[in-house]
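Here you go, one structure.
With one protein chain held back, the other chains of the complex are shown just where they sit.
Chain IDs A and B follow the sequence of writing; residue 1 opens each chain.
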Amino acid sequence: MSLRLGQIVDALGGSLEGGDRDTVIVRIAPLETADASSISFLHNPRYVTQLAHSKAACVIVAETMREAALAHGTCIVTPDPYVYFARLTQLWQAQQPAAWPVGIHHSAIVHPQAQVDPTATIGPQCVVERGAVIGAHTVLRSHVHVGERCRIGQRCLLHPGVVVGADGFGFAKQAGRWHKIEQLGAVAIGDDVEIGANTCIDRGALDDTVVADGVKIDNLVQIAHNVRIGAHTVIAGNTGIAGSARIGAHCSIGGAANILGHLEIADGTSISPTSMVTRSIHKPDLYTGIFPLQTNTEWEKNAASFKQLYQLRERIKKLEKALDALTGDK
Amino acid sequence: MSLRLGQIVDALGGSLEGGDRDTVIVRIAPLETADASSISFLHNPRYVTQLAHSKAACVIVAETMREAALAHGTCIVTPDPYVYFARLTQLWQAQQPAAWPVGIHHSAIVHPQAQVDPTATIGPQCVVERGAVIGAHTVLRSHVHVGERCRIGQRCLLHPGVVVGADGFGFAKQAGRWHKIEQLGAVAIGDDVEIGANTCIDRGALDDTVVADGVKIDNLVQIAHNVRIGAHTVIAGNTGIAGSARIGAHCSIGGAANILGHLEIADGTSISPTSMVTRSIHKPDLYTGIFPLQTNTEWEKNAASFKQLYQLRERIKKLEKALDALTGDK
Partner (left out) sequence: MSLRLGQIVDALGGSLEGGDRDTVIVRIAPLETADASSISFLHNPRYVTQLAHSKAACVIVAETMREAALAHGTCIVTPDPYVYFARLTQLWQAQQPAAWPVGIHHSAIVHPQAQVDPTATIGPQCVVERGAVIGAHTVLRSHVHVGERCRIGQRCLLHPGVVVGADGFGFAKQAGRWHKIEQLGAVAIGDDVEIGANTCIDRGALDDTVVADGVKIDNLVQIAHNVRIGAHTVIAGNTGIAGSARIGAHCSIGGAANILGHLEIADGTSISPTSMVTRSIHKPDLYTGIFPLQTNTEWEKNAASFKQLYQLRERIKKLEKALDALTGDK
């Protein structure tokens, strides 16, 4: 695969400076590993020192970096180099055929009462059950399961092993035994949603589980029944979201975070990786609850102290009182 | 789908009061979103205020709520409204055909030496290996793997992507290299067990991994080799249970909890979500170890202090001694 610089700016815009439209690019690469036939990008001014040593044939930069880039050689100037880079990867990818052609792979099992848009791609060994709807230009890679009555919007991408519409986890206890609560809702997924490999999104108990437009979900994420995820929120891998939680729009949930059920998270909230959300968050901010890593030797001492933290607080209170008594304060 | 109130009480019992057997119900809904053709339920007296504003055609209530419910309109009185609701969802679900009919789907791969009960359902693209046994009325949805010699009881439900009987994680180290310990045991799963999507239950090293009757396991759970899980225990999503752990009966393991290997948890123990169990638990109680969530700014200060917690304790000790010296205590 190769593209000339002229083809790139013709397709994506930007101003090609200090170089030749006919230069052939055969690779997109980071500044440090780029070679003389690579195009690279600089979106963080912190890395401007890498520019001097890079062998890249052309570097995508913002206006503020133009001078430094021209000193190095050829550049493309654009308002947002990182977005330009993203679009360049799309242009690059579009050169090669899709893994599997549009349509339903012969090994996929699609129920006759499912509704698959003719522009969708149902990859090998996918299963689409009765009443499911797959929107235009949506791609199911391989081994994807879309359960009964679940609806996937347009231009979605579901990676291998995704399970949409397994039963939510609901049981009623009676004399120590569990009666299954049949999960009568479905899953509704908006447009432009990406779902990572082996991620599970359960159907709702009575109403639907809802994932809004533009949401991006990483691998091995668990989304329980009746969760609602607002538009353009991103959720990193291994995260778990318990039943009926409502995540706002434009949130960012770090990897292996966990969110308890029946709570709300405000639009624009960020959660640090591995943090546990135990209550609703009404004010958008970055929230964190990570146990600090230490050598095991240090940890053993501190963890033991932690178990007495409440008593330590009581001892401090007592000390303060005693000292007050001594010094005559009150 | 629809049911008349008379059909419901004929099938499930309970006393229909203040209304008409011929009323047609087309939806089961929570009190707040119920409409005039919905049936709803009230199992927690805290929500009794929702009753007044609900549009539900009929509400399932306990004896103690009868009066409030009759003031609202039609009700079904039953000793346990939540269990009644669960059974109602089952009645509802039974009206529609199963996703896939009883028997072995043509796309499933069942080894000729596997033993599948004729009343079982092996869904699309499942794999059942040599010597595996699938009990009566058990359902494997899609992409389920049941490995060699693993046994699944009766009336079990295995959701898409479940893997029963992959190798346990066992290796012996020699000069920095790992020799595989072949996993010669299997997995034995009791009756009435439900296993969530993409959950993995590994085969034992020498003996079997055992999941007792009535256990309910959510999505993306990891159960390592030689674990034993007692009857009617529930395990929420993303949880991990390490090798040879023994979980009692009637336990409740919260989501994303982790349980170390070679330990025992007493019958009736509850573990809060995301908690890590590092030692055996002999006394049933609710156990918790969740890192408190804070804004990142607060967390940074407190996490830094945590790393000195042991020193803080030493400083408190020293203060106490000094104060004792001053005040003449000993």
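Keep in mind that, in the parts below, a contact is a pair of C-beta atoms (placed from the backbone, for glycine too) under 8 Å apart; a residue touches a chain by one contact, two chains touch by 3 or more.
The shown structure was predicted, so the numbers you read here are calculated from the model rather than taken from an experiment.
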Among the options B:Ala11, B:Leu70 or B:Leu312, the absent chain makes contact with B:Leu312
Touching the hidden chain in the complete assembly: which of B:Ala99, B:Ala224, B:Ala249 or B:Ala266 does that? B:Ala224
Given A:Ser2, A:Ser107 or A:Ser280, the one touching the chain that is not displayed: A:Ser107
Name every residue on chain A in touch with the hidden partner chain. 27-30, 33, 80, 82-83, 85-87, 89-90, 92-93, 99, 105, 107, 123-125, 141-143, 157, 159-161, 194, 196-198, 214, 216, 218-220, 232, 234, 236-238, 250, 255-256, 273-274, 290-296, 299-300, 303-304, 306-307, 309-310, 312-313, 316, 319-320, 323, 326-327
Residue by residue, what part of chain B touches the chain that was omitted? 107, 109, 125, 127, 129-130, 143, 145, 147-148, 161, 163, 166-167, 169-174, 176-184, 198, 200, 202, 205-207, 220, 222, 224, 238, 240, 242, 256, 258, 260, 272, 275-279, 285-292, 294, 298, 301-302, 304-306, 308-309, 312, 315-316, 319, 322-323, 326
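Rule of thumb we're sticking to: only the chains that are shown with their structure count from here on.
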How far, in degrees, do you have to turn chain A to put its CA atoms on top of chain B, rounded to the nearest 5? 120
Can you give the whole-Å distance between the Cα centres of chain A and chain B? 26
